[in-house]
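Here the complex is missing a single protein chain, while all its other protein chains stay put.
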Amino acid sequence: MDFIYQFISQHILMIYILSFAILLGMEVISKVPTVLHTPLMSGANAISGVVIIGAIILIRRADATDYLMLILGFLGISLAMINVVGGFAVTDRMLDMFKKKKR
Amino acid sequence: MDFIYQFISQHILMIYILSFAILLGMEVISKVPTVLHTPLMSGANAISGVVIIGAIILIRRADATDYLMLILGFLGISLAMINVVGGFAVTDRMLDMFKKKKR
Amino acid sequence: MKIGIVKEQADARVSVVPDLVRQLTAAGNEFLFEPGCGHLANFSDQLYFDAGATEKSRREVLSSCDILISIYPPALEDMASMKANALLISQFQPYFSLEKVNEVAEHKLSAISLDMIPRITIAQSMDVLSSMASIAGYKAVLMAAGYLPRYFPMLTTAAGSIPPARVLIIGAGVAGLQAIATARRLGAIVEASDTRAAAKEEVQSLGAKFIEVEGAKDDKSAGGYAVEQTEEFKQKQKALLAERAAAADVIITTAQVRGKAAPRIISREMVDQMKPGSVIIDLASSTGGNCEMSKDKETVIYNGVTIIGDSDLAATVPQHASQLFSKNVQNFLKVCLKEKELELDLNNEILKSAVVVYEGQVLYK
Amino acid sequence: MKIGIVKEQADARVSVVPDLVRQLTAAGNEFLFEPGCGHLANFSDQLYFDAGATEKSRREVLSSCDILISIYPPALEDMASMKANALLISQFQPYFSLEKVNEVAEHKLSAISLDMIPRITIAQSMDVLSSMASIAGYKAVLMAAGYLPRYFPMLTTAAGSIPPARVLIIGAGVAGLQAIATARRLGAIVEASDTRAAAKEEVQSLGAKFIEVEGAKDDKSAGGYAVEQTEEFKQKQKALLAERAAAADVIITTAQVRGKAAPRIISREMVDQMKPGSVIIDLASSTGGNCEMSKDKETVIYNGVTIIGDSDLAATVPQHASQLFSKNVQNFLKVCLKEKELELDLNNEILKSAVVVYEGQVLYK
Amino acid sequence: MPIIELLYLISIFLFIIGLKRLSHPDTAKKGNLMAASAMALAIVITLFYPMETTNNNYLWIVAGMLTGGSIGYIAAKRVKMTAMPEMVSLFNGLGGACSMLIAVVEFFNIEAGSSMLDGQIITILFALLVGSVSFSGSIIAWGKLNGSLRDTIVLPKPQIINLVMLLAVLTMGILILLQDGPNHSMFLILLSLCLVYGVTFVTPIGGGDMPVVISLLNSFTGIAAAIAGLIYGNNVMIVGGILVGASGTILTVLMCKAMNRSLFNVVIGGFSGSGISSGSDREQIVKEATLGDLAIQLKYSGKVMIVPGYGLAVAQAQHTCHELELSLEAEGVDVKYAIHPVAGRMPGHMNVLLAEADVPYPKLLELDDANQQLASTDVVLVIGANDVVNPSAKEDPGSPIYGMPILEVEQAGTVIVLKRSMNPGYAGIENPLFFGERTKMLFGDAKDSLHKLINEINNA
Partner (left out) sequence: MPIIELLYLISIFLFIIGLKRLSHPDTAKKGNLMAASAMALAIVITLFYPMETTNNNYLWIVAGMLTGGSIGYIAAKRVKMTAMPEMVSLFNGLGGACSMLIAVVEFFNIEAGSSMLDGQIITILFALLVGSVSFSGSIIAWGKLNGSLRDTIVLPKPQIINLVMLLAVLTMGILILLQDGPNHSMFLILLSLCLVYGVTFVTPIGGGDMPVVISLLNSFTGIAAAIAGLIYGNNVMIVGGILVGASGTILTVLMCKAMNRSLFNVVIGGFSGSGISSGSDREQIVKEATLGDLAIQLKYSGKVMIVPGYGLAVAQAQHTCHELELSLEAEGVDVKYAIHPVAGRMPGHMNVLLAEADVPYPKLLELDDANQQLASTDVVLVIGANDVVNPSAKEDPGSPIYGMPILEVEQAGTVIVLKRSMNPGYAGIENPLFFGERTKMLFGDAKDSLHKLINEINNA
């Protein structure tokens, strides 16, 4: 109990931020038309590749000789980067069908 | 410069919160129909009476004998309370015109 | 006042229907009618009795009434038997022929010509020209559809497709507009031509196409009526219309220029180019016709094209035509019949134009 | 094959138009026509020549052709001059009278009755009943509007308001539906009555009101046709319709029961209740009429009501009627004329019903 | 006090959702209630959470709340519908005043000799600035709206005055910060300067622009509350205030847009004309309607009468008109058509059009019936008609159409006229209806306008 209590007091601002981020995340896409579900999912998926930041931090912090760490970090960056680049690129392709016609 | 620098580092989470609150505030009302402008303004005005919280804190903290403070606090509470109660009540009246008809 | 009506001599309409009779007798007037005057328009004598009218022989009606209301002016012998200074309310068309007007003057009678009421907004409820022309336009289309050996509407059927009929309307006045509306209702493709500047918008406001001929003269002072056009314009119009006429299944012409013979717009060569079976209805035939070959009150078949000259189509819808005419009269009487006294204020804008003979004196100029 | 047409004896239509002639001659058939056969429908002899037909005298056409196509069956003397086993394609209406069919058999000819083609989706393009009834329905409304002394559409004018005409349609088959559509186009308020269950939705699909009489018999096995109704139903229908008829300006009746006399639906008492000037058009008059007072091919005026009995209104739109009829024939010939050989496969669903006499033997039952 | 903060968070959520709901007509009432509960929750939390000092002074608090609450409630209930905007302005000013008071008190609480270059003190000064400008500005706006202040007070070169005032305020603020300790007299001078600034800020702005200004001042009050929140490190104040600040700003921009003005024009331009163009010298004012307003007005009315005229025909808008009728009926509105006998350019012109669009006959009323029903009609929609609704036919014996019976649309609650311009109709005469008190014009091609209206109705 006390643990939780303390945790909350320490991170109260973070909790605010998280709550607001959740609200914003929900609010911002609440009116998406059905046909955009897949592209939106794909775009959101690319954004979730933001975990790459973690992998970068991990590597930057790692010992230059700690090869296990470096390899794992390299792997992490590669995986996340596939997610990011592939995700945005695939979304872009999906969205080609919404190109405005000349009127 | 240094002052600002420090201020920002200290309050970075608060800045996040404020930014998000601004985004939310804008996002949430971005599609209001013209005819609701006045009631919405009125409702928002009532919410701005949240400053009453400050007046309450002020009084609660005040010395029980510091009559100047108490009177000023009393004044603050009264004014803010007019804003709050009057604001919500007037908004409610304005919104009466949107009562759904029986279909 | 003694107000009377007699049987029209060559018309199925009646100038006053029982509704108006009821109003007039209620106001204290005496109303006389010749028996059978409303029969052709489906108003029985009984209805007139019920409305408070008195049945009289034709002679008696004529000789005793102060006001005689009719669709067309009475014949010479009828006028002869009338009281001096009696008032005739009818359509004298003085701009077309002064003969009748002079006859009235000779018999020392007064005459109000309903067709002379100005075409202004306030007088619209008395405007017999409008109400009759409207019927004529409607009926012209029905008649054309009746004569045409083809369908009007487009039909896509298992036995092949029928294209919509093409209808060309010349003159988009009251009759022309009503014809446009009716033809469009029946599914035809409608085009119209007119010289007045306002006509274009009016035609389009009914969903039809306007055939634009440049250089039309438009005279604001003509009180809404068209004016005669230059020779150059006529040539241009002819060339353009020849093309449209060749494509048309039905042509309805209504073009009139007040006080002049109707403009000749459809020439023999144009008709030569038309498809056999096509139909032309010339509503301007009584003033000479818009079509070279049309004969007034006759149906001519030329080269497979049926050409009907009839300016009196309103008479073929006698019941409603009478009702509308009578209502126009009723509205008009509001101007000159206060309770049961006649008040012909010749300064009144409407009466100024409408009273064409006053106690034997021709006022029309 | 020698295929021929002669002038119809009492009809403005022609059974084969030049378009079809062109197709038949191109396929190697010889086509003979009596001069003037298409004149009344606006198809000149020249058009037939241009399409590859040969002009022959009536006698010659009759005596030399293998197939004779006509709107109505040829007269006795015409049949007499024909080749043995020649094929007549026409409308024999055997369900109504077997007389003609027997004559054909006596002359040892074959006969195909186009009106016996089953009313199935696949045969719709050959269905002369539909294409002709459709014209009749359209024309009936135009005719009614022509006779009515009143306007069809509603008009709010400065000279008073005209209420929309009320049109009552009895029998919402092909003709009835087309009549509904046309009357609605002209702005009338339309009500319709029928006994088939599907009719309600069909009537409403044209924006008209359906008068529902409960207890109608509907026989799915009748191939879409109506069946005779019980006495109780007839009484109910009568009561309801009497009310609607009294309010109507126009009644158009199209009710038929195949193989039976047309049902009597509009009685004298009903007509007595109608407003003078109203119009009844009885499209079922040839089979006895739906109206008690209607006379086939005659116009009767009863008590101010005009009653027109005419089952052949399609003939009054001869050009398009001929065109559609001919197209029906063309589609039908696809079934039995392969290139230039006749192939009457009596197992074919369509031919099974349509061939009523085969080489002198009556197949119709 | 995590529990407090979490409760505050709930209150903030309620504020946000309340605001969101306030921006849609169907949910607005509930949204208002929600925001009110959020406020109640925040107040209750603040009243009772444990604090270092124990002398809670609840008596004073309750007294203040009762006083303020009852005044506010009674004022809100009593105010006339038409006077609501000024009431809102007044309320808003009081909110600002409270922020101002807090700033004053907190400044006077600063211990002598404290360092002035401090975040807390800057915050206090900001609270003072924003709160007092909002206060005095709102009071001026209130006065202008209720007529106790003349609208036409014209300050010479208002932009320059405002610039000077702003500079003075800032300079004074910086001066205070540069002192060695809290300088009370300088502070009071600053206070006065701020109050004056509020006055000079609002005074030059015209009456027609007042709603925009109130909205702007409202967002100031929100910001002031947030700044006051910073003084106490109170999250609900901060976030609640910022919410109002942000949404108030957006709302202000939206309002400007709706009036076809830019915020810049309103505030800096500060011209004293109104946003509404006045017609002729006879003081005739044409009010232009906005689509959103019309849509909601139509949607929420009980009975609508459509008066079609020649313009309907010209625009070929019959189908669109029928569409509107159906949309409204789907909303439960009773829609009728009033057909004038001479509407259009041929007898029965309107009948032809409306029949084509399949408008059922019983919906068409003739002149007399229509005139009888007009008094009980909420909204009249005049679509391209002009002469047939010209009241001078009734009122002005000199008019060329005097005596012609017309559709007496002015009897209805609101008249909306759809036409392209102020051009006269067939008879060529001016139509006083267009300047009527209850008339609003929607300029543009009728078909176009109707289309937009339908769209708006379906979205609203």
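Descriptive notes on the structure:
Per-chain numbering from 1; labels A, B, C, D and E assigned in written order.
Please note the rule applied: a residue touches a chain if its C-beta (ideal position, glycine included) is under 8 Å from a C-beta of that chain, and two chains touch if they have at least 3 such contacts.
Bear in mind that the values here come from a model prediction, so they are computed numbers and not experimental data.
One chain is not depicted; across the entire complex it touches A, B, C, D, E. In the full complex, subunit B touches the omitted chain through residues 5, 8-9, 12, 15-16, 19, 23, 27. Although one chain is not displayed, its contacts with subunit E can still be listed: residues 316, 319-320, 322-323, 356-358, 455, 458-459.
If you put the missing chain back, the residues of subunit C touching it would be 153-162, 164, 187, 189, 207.
Convention: only the chains that are shown with their structure count from here on.
Among the other chains, D has the CA centre that is most remote from the centre of subunit E.
Farthest chain from subunit B (centres taken as the mean of C-alpha atoms): D.
Each chain gets one centre point, the mean of its Cα atoms, and the points for subunit A and subunit D are 75 Å apart. Averaged C-alpha coordinates give centres for subunit B and subunit D that are 81 Å from one another.
For the pair subunit A and subunit B, the distance between C-alpha centroids works out to 34 Å.
Touching of two or more other chains is recorded for residues 153, 155, 157-160, 162, 187 of subunit D. Under the contact definition stated at the top, the residues of subunit E that touch 2 or more other chains are 16, 20, 235, 239, 341-342, 347-348, 352, 355. Contact between chains, as defined at the top, is found for A-B, A-E, B-E, C-D, C-E, D-E.
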